[in-house]
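Down below is the structure, laid out as structure tokens.
All protein chains of the complex are present and in place, except for one that has been dropped.
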Amino acid sequence: MSETSTLIAHQFDDAEQQRESSTLGMWIFLATEVMFFGGIFLGYIVYRSQYPIAFAAASNRLDIWLGLINTAVLICSSFTMVLAVYNAAAAQRRALQTNLLLTIVLGCVFLSIKLYEYHMKFEENLVPGASFAFPAPLAPAAEIFFSFYFAMTGMHAVHMVIGIGLLGGLLFRAGRGWYSPEYFTPVELVGLYWHFVDIVWIFLFPLLYLVGRHL
Amino acid sequence: MSAAQPPPRIHYLNVSYGIRSWLVTTDHKRIAWLYLLSITFFFVIGGLFAVFMRLELLTPEGDLVQADTYNKLFTLHGVTMVFFFLIPSIPAVLGNFLVPIMIGARDLAFPRLNLASWYIYTLGGAFTLAAAAAGGVDTGWTFYTPYSSIYSNTHVALTVVGIFITGFSSILTGLNFIVTIHKMRAPGMTWFRLPLFIWAHYATSIIFVLGTPVLAITLVLVALERLFHLGIFDPALGGDPILFQHLFWFYSHPAVYIMILPAMGVVSELIACFSRKRIFGYDFVAFASLAIAVIGFLVWGHHMFVSGQSVYASMVFSILSFLVAIPSAIKVFNWTATLYKGSVSYDAPMLYALGFIGLFTIGGLTGLFLATLGIDVHVHDTYFVIAHFHYIMVGGAVMGYLGGIHFWWPKMTGRTYPEGWARLAALIVFIGFNLTFFPQFLLGYLGMPRRYHAYPPEFQVLNVMSTAGASILGTGYVIPLIYLIWSLRYGAVAGANPWLAKGLEWQTSSPPPTDNFEITPLVTEEAYAYADAEGENDLPLRKPVDV
Partner (left out) sequence: MWQNLPLLPEQASTIAPRVDALFVFVLGVAVFFAGLIFVSIVYLAVKYRRRADAAAPKLIAGSLALELLWTVIPFGLTMVMFVWGALLFVEIQNPPADALEIIAVGKQWMWKMQHPDGHQEINELHVPIGRRIKLTMTSEDVIHSFFVPAFRIKMDVLPGRYTTTWFEATRPGRYRLFCAEFCGTQHSGMIGSVTVLELSEFESWLSGRAVGTSTAKMGESLFQRLGCASCHRPDGAVPAPSLVGLFGSKVALEGGRTVVADEGYIRESIIDPRAKIVAGYQPVMPTYRGLISEDGILQIIAYLKSAEQGKGEAARQ
């Protein structure tokens, strides 16, 4: 077994303790993220139940097709992430690098589409603040909708950026041969994080884009 | 025969020198010292704000500082004391130092994350200090909207960003503790052999991890509202200021249990050691910590009884608030019962522990007045509330912190402090504290509202008493600052176990080596396995008997 294949930090007794601790740590971190997003979801739900008509009207101004494409892109990226974890466990270094790269690319596609959507909203005067414009009686509550839209998708996007950064780190280390069937915990744990960010979007998409929508 | 000098023992303090070795350390014990310096700094700053507040309140008129300045003083006092002193204090200093050692581990599960926690804390503190230096913030530490999100002309965004950043320090510390306690206990250290200090920190960490993120998102929303004019809490847009209060208190109520649970953990250790007896009802005290953490998440609406919240919601929160008092009462009774047939000594840490029980009892009992709906209508937002929470946070948490610092000082530094001065300081703190805050209960029931820069003349006598007490209390805090620093150089050298206490931390040298133990301990005793009636603990695996 090579030096690099089982890197046990000095505070741990063995690889198993290290792996279990890291995994528990990531799950606890994800629990904190649930509470973080949960707070803003709660706020959204409160206002939506108070202003259903305005929220539906505002939601209709979002581009449902871009949202759908983004959803598909993220789900695919979770798939490539799962493949990457499998590759790491199966000592398939090339495939691991490919799948990590694919995940990063898909993540960047998501962010690009999001950026384009933000740009469109800016052009349509739907960014809350002085320039916000919306048909009069519904305008205030619609502005609240868009405040939540930008805050929620913005926080989500920040998490995606961090995730892409982590994936980049994994890609770099995968290239250096850090991961093996004996030690691929970081790939698993970043995978957990990435799946969580995906799940947040799975909640965001219907709540924001599909209010009162009849196909 | 000439004896060659034995090489000086290497331990965590002298294993490396230089500021760089401290700033990039991953040793939990050194990180504890980094925190100790930081939180002491913020305690002094927060204390100075309080000094000016109490000076202003000597006279009914607002004649020492302007109204806006006073409002900034009480806001910054609250922000620095809550977020930058109390919440980190015991967990970040004593918890960081002791959690690994008490369970027999070499370090926490994630040492680098631990260092990152301190840097994040410091960064957040820097933001908040910058806000203070740039002119301060005047919303109260509770940041109620729409005043904080729209009307205030002060540095709200900068301050809340600072608190937001520091919140991650809490979250990561809590995460670290939970994983460490679950995964890194030494062989033989079962859950019910853990010191109650560990149970307390475990319960605290649950709150750190689940509560702090909600504060984080709430502050993000306020910051976004201020910086980008997103109208989330703006009533002119239909925004709901009560929503802010729910989100804010959902964290900030459990936060008060973050502040008290670790102190309760310290008190358990002190009472056991200085009665030379196992804590009475160990299981109940352990579970009470968990109960406080869980029920503590369910009572936030008791800050909102007169906010426009529905009567039914208020009733639910009221009854739950009474329930959360019960486990605290159970602890107080158990600590008291521990003294029975013990061997009680009056060392300074014990004086702090006994003082804690007395003052926490008063603070907790006054919480009952606040939980009682019909009474809270009258005393909400008055000095009664201020007195209540200072009894818990200062009379409780700070006394617990000081008791713990004294108790583990020999372990952390290898030096003892001067016992005479320490007992004197404990007494001065106790007396000064009561003189400062007891009059405030009376002021509150008489109707003096909180956050008042000027007040009607009939309230002056009690305010003067309170300020006089504060000067005594302040003296009581300065004295340990002096002799503890003095002891680093001139204090008597301490052995491994100067208190003859039980607990793994006392089985290793003072100060401990970097990896805490020469060899990993094997735990064969129950917790607090002090001598029994026959004079020795000759059956180490025997569980103590119920009476």
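Just so it is clear, A and B label the chains in written order, and each chain counts residues from 1 on its own.
Here is the rule we go by: contacts are C-beta pairs under 8 Å (C-beta built on N, C-alpha and C of every residue); 3 or more make two chains touch, one makes a residue touch a chain.
A quick note: this is a predicted structure, and the numbers were derived from the prediction, not measured.
The missing chain, though absent from the view, touches A, B when the full complex is examined. From the options B:Leu37, B:Ile326 or B:Leu488, the residue with contact to the unseen chain in the full assembly is B:Ile326.
Among B:Ile362, B:Ile386 or B:Leu484, only B:Ile362 touches the chain left out of the display. Of the listed positions B:His229, B:Arg276 or B:Arg423, the one in contact with the omitted chain in the full complex is B:Arg276. Annotation: of B:Tyr119, B:Trp191 or B:Tyr346, B:Tyr346 touches the absent chain (contact as defined above).
Although one chain is hidden here, its contacts on subunit A can still be listed: residues 50-51, 53-54, 136-138, 140-141. Although one chain is not displayed, subunit B still touches it through residues 62, 67-68, 71, 138-140, 144, 146-147, 151-152, 235-236, 238-239, 241-242, 275-278, 280-284, 305-308, 311, 314-315, 318-319, 322-323, 325-326, 329-330, 332-334, 336-337, 339-346, 354, 357-358, 361-362, 365-366, 368-369, 371-378, 380-382, 442, 445-447, 449-456, 530-535, 537, 543-547.
Everything that follows uses one rule, which is that only the chains that are shown with their structure count from here on.
Separating the CA-averaged centres of subunit A and subunit B is a span of 35 Å. For subunit A in complex with subunit B, the touching residues are 9-13, 17, 20-21, 24-25, 28-29, 31-33, 35-40, 42-43, 46-47, 50-51, 128-130, 140-141, 143-144, 147-148, 150-151, 155. Here subunit B touches subunit A in the complex through residues 100, 105-111, 171, 175-176, 178-180, 182-184, 209-214, 216-218, 220-221, 224-225, 228-232, 236-240, 243, 247, 250, 515, 520, going by the rule given at the top.
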